[in-house]
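Structure first, then comments.
Of the protein chains in this complex, one is absent; all others appear in place.
Now for chain A:
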Amino acid sequence: MKPLLSVENLSIAFGAQTPVVQNVNFAVSSGETLALVGESGSGKTLSCRAVLRILPRAAQITSGRMLLNLGQEERDLAQLNDRQMRDIRGNSVSMIFQEPMRSLSPLHKIGNQVSEVLWLHGGQKGAAAKKTVLDVFERVGFPNPERTFRSYPFELSGGMRQRAMIAMAMVAKPKLLIADEPTTALDVTTQAQVLGLMKDLQRETGMAMILVTHDLGVVANMAEHVVVMHKGRVMEAGEAPPILTNPAHAYTKALFDAAPEIPEQAAVGLPASREDPILELKSVAKTYTLRAGKAWTAPTMIQACQGIDLTLPRGKTLAVVGESGSGKTTAARMALGAEAPDQGGEVLFHPAQGETVQVHDMDHPTRLAFQRSAQMVFQDPYSSLSPRMRIQDTLTEPLEIHHVGNKSDRRDKANEMLRMVGLSPDMLKRYPHAFSGGQRQRLSIARALMLDPALLVCDEPTSALDVSVQEQILTLLEDIRDRKNLSYLFISHDLAVVARIADEVAVMRRGLVVEQAPPETLFYNPQHPYTKALIAAQPEPDINRPINLKLVAQGAGSPEAWPDAFRFSGLTAPPLIQLEPGHKVRCHV
């Protein structure tokens, strides 16, 4: 049987430059999933967008055919005119994008945006179109389709918006669905559910899917065929099982080695010693008050964090894991004194010499001194460096603020730090745009180290990076920690990253720490349903370990749906119980 879509010798170039996609071939048949895998800049996104001819204005398809076989006839998508192309888009070939937050128009109701596809292609109008849309909404898992129909995108969570996007892509019953990193911006548990939904829909409708991703775990869970791309060329292509179990190409192997994994082997983690803590959070809580919409109603209180007790031993790494909205970032902000905890909470910083600092209650001079010993590495290396400052100025700025050394001392220090993070000192005169994402994250680490801090708070330092770069940054962070005896408070949503770097992990859910243990213990013997869900939702690059959606659904649901021992409702959570030394779980005794 002929494949539904076969792309032959596709090349794409920007202007007269060397092509960024060169002679790419792939094919996908009905009912099958093809995964395009690669890192940023590999050309995977351009290749899949070329199929719908949604390319940046300067990019041009310079050669190749894209044959779409719709049964009666075969059409070359590269040759169709704009009007013919519009009939294909959204109708026989539809697409889902990476960022559900921004891929829907903020000013139009979801119902309007989804129905539009039917108005354009299905010939359905008014009530008939609405009925079709409501059916699809129900199918993709909206509990109240009518309500969703009338909602605006900003009223939905990220996962729900991605479901709306899927509904929009599915509503005209396409033959081919192109999904460009559909779950990268979502939490792991949400990602697992969305992937499950896409697979179900495919089984029902028999459509073909092209899945663009950088995550080999997602590939293992979804795809029958794999195309691995690097720098615009296909490195390796074929059926998924052999490639995933025994990659032939060196680049594929490298990708596999870089992918972080949750360890499987049984190991007993030693509880970290409590003797020499550098940072302590004692019954820390944070309540935000939302301004009430009307003057006569009481303001809404939001519990971002409650009852957090954490201890970070000197020279160790404490990881806080949770999905967006779990309160992990609020906890980190309070640890740095950027946010004051509610009355009664204490944040204590113990420097190696000198007095304990009460971080929750600092005056200006204390704060200045504290900032010298506690620094932060931010998530997004693209926006955390000023594009208008040379690297040298960015690096020496902290020293200027704290009046450390003279000009040449500062420059020497900047040289030293650049070498420490693996960059060359002759880069000092450059601007940030001259660096790649990984290099920028190195720079931002170098900046955090300029004041010789003792404590580093890393807020998702690798989540904006490619897997292979992520691997390098983690190695660098470990190396620096051991060389300079630093202590890390490591915030992440990715258990696999944490598994590698942390000495102790605290899992947070809705402002509460639900389980806390050394990583080996936590992954080998997880107790809390939410921890289990997080572990189960993590896509593994192993086709024999598919995501267990049942575990995910149970643990990631609301606390009312947890098993008896863990269930609670409202704010009356059970206490954190010590199960074995160093392993604490929030459960009823």
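Following the convention adopted for this analysis, a contact is a pair of C-beta atoms (placed from the backbone, for glycine too) under 8 Å apart; a residue touches a chain by one contact, two chains touch by 3 or more; residues count from 1.
In this text, contacts and distances are computed from a predicted model.
Chemist: Per UniProt, what's the omitted chain called: "Peptide/nickel transport system permease protein", "Carbohydrate ABC transporter membrane protein 1 (CUT1 family)", "Segregation and condensation protein A" or "Sarcosine oxidase subunit delta"?
Modeler: "Peptide/nickel transport system permease protein"
Chemist: Which of A:Met95, A:Met334, A:Leu428 or A:Leu486 sits in contact with the chain that's absent?
Modeler: Within the whole complex, the residue contacting the unshown chain is A:Met95.
Chemist: Thinking of the whole complex, not just what is shown, which of A:Arg86, A:Lys199, A:Arg390 or A:Arg567 touches the missing chain?
Modeler: Considering the complete complex, A:Arg86 is the one touching the chain left out.
Chemist: Decide which residue listed in A:Lys44, A:His121 or A:Arg139 touches the omitted chain of the complex.
Modeler: Considering the complete complex, A:His121 is the one touching the chain left out.
Chemist: What residues on chain A make contact with the chain left out of this view?
Modeler: 52, 54, 86-91, 94-95, 97-99, 102-109, 116-117, 120-121, 152, 154-155, 165, 168, 291-293
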